Every structure is written in C-alpha cells, then in structure tokens.
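The complex appears here minus one protein chain, its other protein chains still in place.
Each chain gets a letter, A, B and C, in the order it is written, and its residues are counted from 1.
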C-alpha cells in the first residue's frame, strides 16, 4: 500500500491517511476550518518559495532536477494534506467539488474564446487553432 | 462519471480532468510551476477569506451551513485543482508524495509526545490518553 | 539615525533604506513587481505562522511576550520592506495611496452602519454606541 500511485489510489484513501494521523494525535481540536485554512496558505507560500526568484524557464526546469522536484513534491503533499484535512472537518467531497467547479470553469472559459489566452485580461485574441476546431 | 465521489475516484482521474481542461485551452504555456504556485497561493487566500473574521467556533459551524459549505468547497476545488496542475506540469505523483511525507510526519510527531499538543511550541504536556496507549 | 522611531521617521526615509540595500547588491534586476509581490506574500505567510495554532486570546498575549513580539516585529519588517520595494520599483507614493484608500474605506464602511460589525457578512446590528453619536 505504501507505494500505491495516483492510478491506484482513491481520494478517499488519501483522506483516510490524513484522518488517521490527526485522530492518533487528537489534533481535531486544533483543526478548526479557520486554522486549517491558515495552515494551507502557509504551506502554499512555502511551495511558492521554491520558485520565488526563478525565471519562468528555470521554474520549468525543476521537472528535470530530481532533488528539487522531490522538495517541491513535499510542499505539494503538505498543501494537499491540509486541503484534505479541511474536507474531513467540513464533510466535503473533494471529487464532487472539483467536478462541479470544472463544469463552471468550462462555461466561464469557452474554448473558442480562451484558447491561447490566459483570461479576460489577456489582450491577445484566441489562437487560430481554436477557430479550426 | 460526473457524480463519482471520493470513494469512487482515483487521484489520476482528477488529474486527468484538470489536464484535459488545460490542454483544450492550450494553457500549458502559462502554466509554469512558478505561475501555478502563485495561483495556488491566491486560491488559498480566497479560501482563508471565508474564515477571516470568524471565531474558531463560527468557522466550525460552516459544516452545518449548506450554502457557505458549498462556497468553501468551490475554493477548495480551486486549490486542489492548481495543486494537481503543478503535479501534471512537474510529473509528480501526488499519492506517493503524500505517503512519503506522512512517513516523515509520523516520525516528526510521535504520538506519545504530541497527543493533544499542536507542536513543539505548545507549552502543554501530551494528554493523559497518550500514556494509556 | 539608527534609533529613530516612527515619530521621527518619514516613509521616504524607510524607502531610502530599502533602495540603498537593493542598489548596493544590484538586486533591482530580480525585483520585478511580480517577484516582489511573491516575496511579500511569502513573508506575510511567515508572519501568519506565528499565530497559526494560537487562540485569539493567545495571539493578543504576544503583545506582552518581548521575545515573541520581537520575532513578530522581524516578520513585519520583512513584509513592509518588500511593500516599500514594490513602491520603489513602480514609483508609487505609499502615503498618498493609503490616504486615498482610507477615503474609500470611510465611504465603504460608514460608522453608523459598521460600528461593532466587522463587515457586511456580520449578522449583528451596529452597536448602540453608534446610534448615540
């Protein structure tokens, strides 16, 4: 089980890993949604710290630097761990929340208007490829 | 598929939902790890905003307020969505990263020293229950 | 000069301290507003970390704990230092920006509606004292 990958792991299994860790330490008393949201934001900042002074290209190059990639993976684990802890405390289903939000995102960012544009503030027109579809 | 829950959804399936959304819009060009880490931190702040002025108890009470809970779920979806996008760009396995990090956390926070204490800064001794185990 | 207080120090003097430090290291090349905004958010998270697991009352009690208060002061210095670096790079006048924003805030939060209420989401009515004014 210790080496089950994303292909082999349900979201519920990850949530259970977090829940058990918290329960064994009786930490639910500290895990108000407010505190967990702070903890999540702090971990997100620690993740960001790895990229702070890098150029965009240097930040992509971390994909090929095993040591730095692992360090980034640890921060990502902290971020997602706290996100799952929030889901545990509030009784939220993460998969449903993501599926529902992506339905909204698909409506908000139609392919023909946003292909190749990062958002409404992007002054560029959608790329030609979009018209071809 | 649209209503598959955390019990029924692998992490890989959620990653694929994000990957497809990004691909269809040709957004990988904007998705440097640096930009995604910023986006994640911004969404973490929006999540935090829901709890900003609430007492600890009021923040827990959101579990029983369907409308607010759903709003929090949307922010949580954004946070996890960007976390998965980072995993996609860097080729990280989220489940392995979390499993590995939790092994470290278990060593860092032994139950007998941290049961009922939020961390090293907590001036309180571990709770009695820990000694009983 | 080294011990000039808030009473004796103009905002321009603080900005000059930051500008000189950056210039001597030729760091303006790294100080894009984007990078500085990331750095500021990271320092804000480090400040937040001091209060993460504290109760509201415990967080107030830091005012009377000289060692912790100094540690918080260092993080606050980092936050404001990066804020002033942004002002330096973009040519913004901080005092004017704050004065202008406070005019907006005074209009947005009239005393008679918000006295004793943290914002529009606060379900409580304005406190009696407001009516007395």
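The rule is short, and it goes like this: a contact is a pair of C-beta atoms (placed from the backbone, for glycine too) under 8 Å apart; a residue touches a chain by one contact, two chains touch by 3 or more.
Being a predicted model, the structure only gives us computed values, none of them experimental.
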{"item": "Residue of B:3, B:23 or B:49 touching the missing chain in the full complex", "value": "B:49"}
{"item": "Residue numbers in chain A that touch the chain omitted from display", "value": "38, 41, 53, 55-56, 118-119, 121-122"}
{"item": "For chain B, residues in touch with the removed chain", "value": "30, 35, 38-39, 41-42, 44-46, 48-49, 51-53"}
{"item": "Residues in chain C touching the chain absent from view", "value": "2-15, 17-18, 21, 24-27, 29-30, 32-35, 37-38, 40-41, 44-45, 47-48, 50-51, 54, 56-57, 59-60, 62-63, 69, 72-74, 76-81, 83, 86-87, 89-106, 109, 111, 114-116, 118, 127, 129"}
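Following the convention adopted for this analysis, only the chains that are shown with their structure count from here on.
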{"item": "Top-ranked pair of chains - ranking by C-beta pairs in contact", "value": "A-B"}
{"item": "Between chain B and chain A, distance of the C-alpha-averaged centres to the nearest whole Å", "value": "7"}
{"item": "Gap in Å, rounded to a whole number, between the CA centres of chain C and chain A", "value": "28"}
{"item": "Per-residue multi-chain contacts in chain A, two or more chains", "value": "30, 35, 38, 41, 44-45, 48, 51"}
